[in-house]
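Of the protein chains in this complex, one is absent; all others appear in place.
So, chain A:
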Amino acid sequence: MAAAYFLNRSATALAAFLLLSFGSSAASQIEDQAEQFFRSGHTNNWAVLVCTSRFWFNYRHVANTLSVYRSVKRLGIPDSHIVLMLADDMACNPRNPKPATVFSHKNMELNVYGDDVEVDYRSYEFTSPRRSDHRIPSGDCSSSFSPLLNVSCLFCFHSMTLYNELLFIIDTCQGASMYERFYSPNIMALASSQVGEDSLSHQPDPAIGVHLMDRYTFYVLEFLEEINPASQTNMNDLFQVCPKSLCVSTPGHRTDLFKRDPKNVLITDFFGSVRKVEITTETVSLQQDSETTDGSYKEDQTEEELIEPLKYAEQLPVAQIIHQKPKLKDWHPPGGFILGLWALILMVFFKTYGIKHMKFIF
């Protein structure tokens, strides 16, 4: 009857979270110390945390997302820079024996739905804004379903220079299918399972009656709990989290679109909003950025000139990059006219050749 562990088969897409970080115009000519001060280039971190699962038995997906929310807040990103989307309300579900709580560890050790949780898009406000382009998947885990944000949408983000570097983590069945299609630059992606594998849940709680966490997120969170704002752990350590022996599925990652080497990328670049403070007694003289000032001055002077019409940046040939599956036309059964025509033909055939030759049938 029941398998050894609860399979994630019927879930909708699990928590997926993107971290957008905006670039800053980093280059300033000051001393090395100050230059090192601004080394990472991540001065404006955003976190988008999405849980697309509804219904009581997907309690653990909401618990996943809220746990990551908690870690990300602890590492410094403020609520104003976090977009938290939860598709269903577990804390106030009538089936919750402990209302107004969402636990992420069994025996109710840790309530992740505390006093200061700010949910931006909740339950049934959470519908897909542009239905034609991307659907929120519902139903079985299928490989390569389009998520909340389409891959070409990410490309739009890049061409509009909306992000500097993007970390994409997803915990769902066949998670690798989500990042296989990416082609925008500066994206690093992690997923909890390969195509053809299911992501499994971690531990059921007998008092609440559902599973509380998923394995991959559980071990990622254990890892993140050891990170503090000053830690120097890099992305390679994050890739090692949850080997197959613990997670049963094989987590995967993709770094070919990312410019920097993952071992040079700090975890806190993405997960925290680290405000670096260095106290110095020397004065740092900031040189005027002549280029930018000249540029803006020039703009004022050349106002009367014809401004070239603005157009979008050169787009990559999308159709060549994404293999388009030929769209299947719906098959309609033949209409009444064709059926009648065939009936007429058959009748004429039989009349011509005479029935007595067919006596064994008629």
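Basically, a residue touches a chain if its C-beta (ideal position, glycine included) is under 8 Å from a C-beta of that chain, and two chains touch if they have at least 3 such contacts; residues count from 1.
The definition used in the following text is that contacts and distances are computed from a predicted model.
Enquirer: Unshown chain, UniProt name, "Ubiquitin-like domain-containing protein", "Guanine nucleotide-binding protein subunit beta-5", "GPI-anchor transamidase component GPAA1" or "Integrator complex subunit 4"?
Expert: Options "Ubiquitin-like domain-containing protein", "Guanine nucleotide-binding protein subunit beta-5", "GPI-anchor transamidase component GPAA1" or "Integrator complex subunit 4" narrow down to "GPI-anchor transamidase component GPAA1" for the missing chain.
Enquirer: Of A:Phe57, A:Tyr121 or A:Tyr183, which sits in contact with the chain we cannot see?
Expert: Checking the options A:Phe57, A:Tyr121 or A:Tyr183, the one contacting the hidden chain is A:Phe57.
Enquirer: Taking the entire complex into account, which one of A:Pro78, A:Gly114 or A:Gly209 touches the absent chain?
Expert: Of the listed residues, the one touching the omitted chain is A:Gly209.
Enquirer: Please identify, in ascending order, the residues of chain A that touch the omitted chain?
Expert: 1-2, 55-57, 92-97, 99, 209-210, 359-360
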